[in-house]
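Heads up: the structure comes next, in structure tokens.
Missing here: one protein chain of the complex. Every other protein chain is in place.
Every chain is named by a letter (A, B and C) in the order it is written, and numbering of its residues begins at 1.
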Amino acid sequence: MMIVDFIATGQGHFQAIPPDWPGGFWWHWLFFTVVVIGFVLTMVMGVIYIERRGMGRMQSRLGPNRTGPFGLLQPVADAVKVLLKENIVPAAADKLVHWLAPVVAFAPALMIFAVIPFSNGALLADLNIGILYIVAISSVSTVGVFMAGWGSSNKYSLLGAMRNVAAVVSYEIPLVLAIVGVVLIAGSLSMNQIVVAQNIPFILLQPLGFLLFFAAGCAEINRSPFDLMEADSEIVAGFHTEYSGMKFAMFYLVEYAEAVAISAIICTLFLGGWKGPLLPPWLWFIIKVMLVFFAMVWTRTTLPRIRIDQLMAFAWKFLFPMAIINLFITALQVLAGWPTQLMWAMIIVNFAVTAFMVLIWSRFFFRLGWGRIEV
Amino acid sequence: MTVALSGKEVAGKIEEKFPGSVVESGPDNLVVKVDSLLDIARFLKEADGLEFNYLNFVTAVDYYDHFAVAYRLSSLKHNHSLTVKARCYDRENPALPSVTGLWQGADFQEREIYDLFGIRFEGHPNLKRIFLWEGFEGHPLRKDFI
Amino acid sequence: MKFERYGIGIAKGLTVTIRHLLRHPTVNQYPEQRLNISRRFRGNELIWNREKCTGCGTCAKTCPQGAIEIVTATDMAENKYIVDKYEIDTGYCIQCGLCVEACPYEALYFSHNFECARYRRGELVQGKEEMLETPQRKVSGYFYPDKAQKLPGQTLLVEKITEKR
Partner (left out) sequence: MAVRTEPFVLNMGPVHPSTHGVFRMRVTLDGEVVVDIEPVFGYLHRGIEKLAEQRTYAGIIPLTDRLDYISSMNNNFAYCLAVEKLAGIKVPERAEYIRVIISELQRIAALLIAVGAFLNDCGAFFTPFLYMFRERERIVDLFEMVSGQRLTYNYLRAGGVSQDLPEEFLPALRKFMDMMPRFMDEYDRLLQQNEILIARAKGVGILPAEQAINCSISGPVLRASGVKWDIRKDDPYSIYDRFDFDVPTQPAGDCYDRYRQRVEEMRQSLRIIEQAMKQIPSGPVRAEVPHLIHPPVGEAYGRIECPKGELGFYLVSDNSIAPYRCHIRPPSLINLTALRDMVRGWKVADLIIIFGSIDITVGEIDR
């Protein structure tokens, strides 16, 4: 029904122009396109720097510190180096698919940022189905990844791509279910509305939802401990084993752009987005994105990788039932009107529920490593 | 402390069971006939009081007129050890029975001896060259290999 | 197997890594920050004492790689050998130190210099003149404890505090 509406009314669904914006829709569109591209590129450089330096320090070494002040220009140097490299295409590769794969993977990663608010109303398109749009778009990257794995005609690539497809298909479900809890409380699918509705960050109201979303999001974008699509110790580099030069740079960009995207979504849905005292909203937003990304770096530094069957079991036997239960409890609370009236009670109850559920579920129903598939 | 069993004592035990199979016996080793090597090996592995369940290593030495293949056996239960040798006089096409059926640990080592000395082990499940590639000429650890 | 659940092990691990974030890194920045190498350093270069060498060739015999080439002539008047050619191909040298240990006249030492990379293989061959002791190339204390005493002490990582910020 909604899609029919959307097509029929066309632009009508864009809430589009904030009232004080000088110029029309097209200026808005042009400005934010530039902002989004600039934001993604600079943030990718920023997070690469954070990842390498932060991980270096956690591993008792320094990380890159030679190019520029504090090594800040290292991502630039990397980019220049990788762009100047020879572009090698395997003889047996499916040339067209091999060539197209990075583009297909990159476009959705960029498109996600269209609906992410940097400040109140400051976003490319304030879709009233923003979160649905994100869910739909974000899994398109998988097609690119699978094209890369298939087109390279390399067995490692194929293994990596198959793992990725399996993981993304499974993890979409808990991801979406974790979002629904937030949507229920906020009462809107629009990203901007969700932020506006957060008088307190939703992580307090939805602790279990946050955990589920964080785990599922990490799996969705191949961050450790779910990075087994490009597990370097097992299948060399996974789907981009055969990529080099510019195309490899694209995949590298996709990897980090997706990480930034998931961080941005997490901080929009759970951490209050651009809201914060004193500092300007866009700065708050960037700080929060960086913090979430740092958490990902932190887990990547510490945790071993899980196996593919454990990955699937984790999605279906742990995250999925937990998400359902979380959704059920949230729905009851929303029916009872808690989010508006008994906010403190909801915080306490939900934290208790989270701890209780995790304990019970891992005590009786699920343990990592159960249910190995025998041959 | 691992006790090195006297070859003479063990030779006596073997002679009882398989008369005429021991060629020579010294204080710490004994040399057996190639034909009865597998039987003796099984006897050494299973006989009470010996129970050599652990094969430390297998190796060969080229003495120009013959190859001596040495099996160093020990028993983790009784903590004693023994070196059993077999001599292979054929230089063109030396062959020995494989002991992989008794001690799986001999698998790679027999392949290694095959590779580097050219001694074939009959009954080995996968007797291929191990370090050098198929088609390499000669067997490097033979003394006449330059 | 009580501890296998609830994420306690994961949380413990996370504390360890975050604590390392606040510690000093263990690495040092090589060209600016140089550590003293061992007093007994066995490097790529050898140092030869022209006065003490009698040209007996023990070093060449001991060398397992055959990297030392020594050609001598007999000086009948003084009843000794004259070393015509003494060459070490440091490209073949495995720095085992057996030649230094074998020299009966204490005429061969290791050099304490470690930055001796070359661009060409041919430059790796050390001739007679390049093997003498110079201020840049000090004698290493390998096998000669009295020489070792004169060298600066080795910087040890065990003495570097990395646990506190």
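Everything below uses one rule, namely that a contact is a pair of C-beta atoms (placed from the backbone, for glycine too) under 8 Å apart; a residue touches a chain by one contact, two chains touch by 3 or more.
All values reported here derive from a predicted model rather than from experimental measurement.
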Next item on the list: From the touch rule at the top of the page, work out which displayed chains the omitted chain touches.
Entry: A, B, C
Next item on the list: Could I get the residues of subunit B that touch the absent chain, sorted low to high?
Entry: 1-2, 53-57, 59, 61-62, 70, 72, 76, 79, 83, 103-109, 112, 116, 130-133, 140-141, 145
Check: At which residues does subunit C meet the chain that is not included here?
Finding: 3-5, 7-10, 12-13, 15-17, 20, 26, 37-42, 58, 62, 64, 94-98, 101-102, 110, 140, 142-143, 145, 148, 153-154, 156-159, 162-163
Note to self: List every residue of subunit A that touches the chain not included in the displayed model.
What the structure shows: 55, 58-61, 155-156, 159, 224-225, 227-228, 231-236, 300-310, 367-369, 374-375
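The rule is simple: only the chains that are shown with their structure count from here on.
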Next item on the list: Could you draw the chains as nodes, link the ones that touch, and say if you get a line, ring, star, complete or other?
Entry: other
Next item on the list: Would you mind checking which chain's mean C-alpha position lies nearest the centre of all protein C-alpha atoms?
Entry: A
Notebook entry, point to check: So what's the Cα centroid distance for subunit B and subunit C, whole Å?
Noted result: 44
Next item on the list: Would you pull the subunit C residues touching subunit A in the complex into a rising list?
Entry: 4-7, 10, 13-14, 16-18, 20-21, 23, 25-27, 29, 162
Item checked: Touch list for subunit A against partner subunit C, complex -> 54, 56-62, 65, 298-299, 301-303, 358-359, 362-363, 367
